[in-house]
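Quick one: the structure is below, questions incoming.
Every protein chain but one is kept in place in this view of the complex.
Let's look at subunit A:
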Amino acid sequence: MSWRPWGGQGALGGQRGVRKEEERRRGIFTRRAAVLGAIQLGAFGFLGSRLYRLQIEEGARYATLAEENRVSARLFAPPRGRVLDRNGRVVAGNRLNWRALLVAEQTADVAATLQTFSSIVPLADHEKARIEREVRRNRRFVPVIIREFLSWEEMARIEVNAPDLPGVTVDMGTTRIYPETEHLAHVVGYVAAPAEADVGDDPLLQLPGIRVGRAGVERHHDRVLRGRAGAVQVEVNAVGRVIRELDRREGIPGQDVQISVDSELQKAIRGKIEEGTSAVLLDARNGEVLAMATKPSFDPNIFNAGVSAAQWRQWTASRSTPLINKATNGLYAPGSTFKMIVGLAALEAKVCRPGDIVSCPGHLDYGDTRFHCHLRSGHGGMNLRSAIMASCDVYFYEMARRVGMDRIAAMANRFGLGVDLEIELPGTRRGLVPTRGWRQAQGKPWSIGDTIVHGIGQGFYQITPLALAVMTARLATGRAVQPHLTRAIGGRPVRGSRPEDWPSLGIADADMRLIRESMWGVVNGGGTAGVARLPGQYGQMAGKTGTTQVRRVTREQRERGFNVSQVPREWRPHALFVCYAPHDNPLFALSVIVEHGSSGSGAAAPLARDIMVEAFQRLGPQRPGQRVAEAGR
């Protein structure tokens, strides 16, 4: 080294100089090191004071924060109440459901987590799109369902890979199950994710995967079935995984709802009917719905899992409208089944005495219009009783002309036609019984001719099979029974099961008796529905047929001799039959509509008889259970 920065020993003139230099340097060092030490001591003091401030002065605040960190309150859905049929059979129940949930705020990258999840349990693209949409829509801490109905094996695979799946948790929930599948779908309804508008006050509805009743009894009694949310305080770690439960406040479980339908009877009836047919069987004394069978139907379990677009298209595009409950939403003209109403209106208005004779030549001429009777040759002299039994049109043209539309409509309303029946099936159609005022409100005139046509149940009427069954029950009992499905909520019976719960219609007994005898005659006295006569042991049935045109019969057809078997099915008339039994002590009231069944006596009456026999066999007084017979006693 040529350049020596330390200098030589002799640089300051020998040993003494070095020592002096050394002393000086040492002095400087000591002072400077003291300054440095003081700074560092001060820094330690600062750290100590900082700790004191954090741990003592603000300790309580941070302790609370730590507690909040650790403790997370979570809502949980109480078990949804079940729906039971009248025999206690579960028609809407719950079963276990393993679900994978994602909390967006607990993962840095939602897409990456889903990608990893996909390699464990494959996710379709549309599922990923749905999850990402829900993540965007919800707040970041709200769990979003990745996949429901996991198998045990899938659940285990997710748990094992938990470290690679930040924000993913598996939980056990329950899901709705409908053991009767399509047989009770229109009555029980179904559950599905709540519509956005429904998510309001109830915090329960913000839970992931929560299902609410969207149709039928599930919807009507949703609040009762849903119960009140429980809360659980859990200790969670930084990734939100639950370590242990600290406190649990049980919610209020949903209450079971017992409905009046007999699911076995319902299935038996559905086994007898074809597509396009509706049958409503009521307990005539109290209005309980014993069966409400329509075809086609759908499997409500599909709604619970989520309806695919293809399935939805299939349902909505189908001409047979499986999603629509024809018994409550199908609208038909009542046809000749309406004739009892016209007769009662005429009797009450005193424009007709029971013995009055109207001659039927096969048609009625009014002005320059000719109104035909279904029997071209005419019935001859008809009184009310024989006119109902033979279903003479001319007699009721004449009665309608005498009594007027408004009084007919008023009578129809008293029998449950064209009014809100308040049944526990949301969306039930009220139907329509026209009045002169209704027509005039549309800016159209109402002529006598209109009244005449409406005298035989044709025209503007829009009546549901349910309303026809209610009409029949009211004819049978004289009481204003309302159709209803609920028998008990949470094990407590609801009002309305006793006949005395329902007020009288206030119609003269003599008039009611005459109408009932006429309906008895339809089946048992040589009327239009002799085919519907019941086997002896069940007593006797009273009924009325109806056949309603869906297409006008042209003059040409009429002259050639109209034969329904020669026209396409969708042009054929609907077949109707209403009945109650036993005649002397009514238990059951039934309405049957067979779409395009051609004739009430041919298609609807025999079916009604079979259904009635089935009802007697299962619920009638001779049966061991005697359930209907006992009810209300």
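Please note the rule applied: a residue touches a chain if its C-beta (ideal position, glycine included) is under 8 Å from a C-beta of that chain, and two chains touch if they have at least 3 such contacts; residues count from 1.
The rule is short, and it goes like this: contacts and distances are computed from a predicted model.
Chain not shown in the complex: UniProt lists it as "Peptidoglycan glycosyltransferase MrdB", one of "Transketolase", "Peptidoglycan glycosyltransferase MrdB", "RNA polymerase, sigma subunit, ECF family" or "Cell shape-determining protein MreC". In the complete complex, the hidden chain is touched by one of A:Gly37, A:Pro361, A:Gly427 or A:Pro535, namely A:Gly37.
When you scan A:Tyr52, A:Phe149, A:Trp312 or A:Trp571 for touch with the missing chain, the hit is A:Tyr52. The missing chain, though absent from the display, is touched by one residue of A:Ala63, A:Ile357 or A:Ala510; that residue is A:Ala63. Touching the omitted chain from subunit A are residues 1, 4-9, 11-12, 21-22, 24-26, 28-30, 32-33, 35-37, 40-41, 43-44, 46-48, 50-52, 54-56, 58-59, 61-63, 65-67, 69-70, 105, 235-239, 243.
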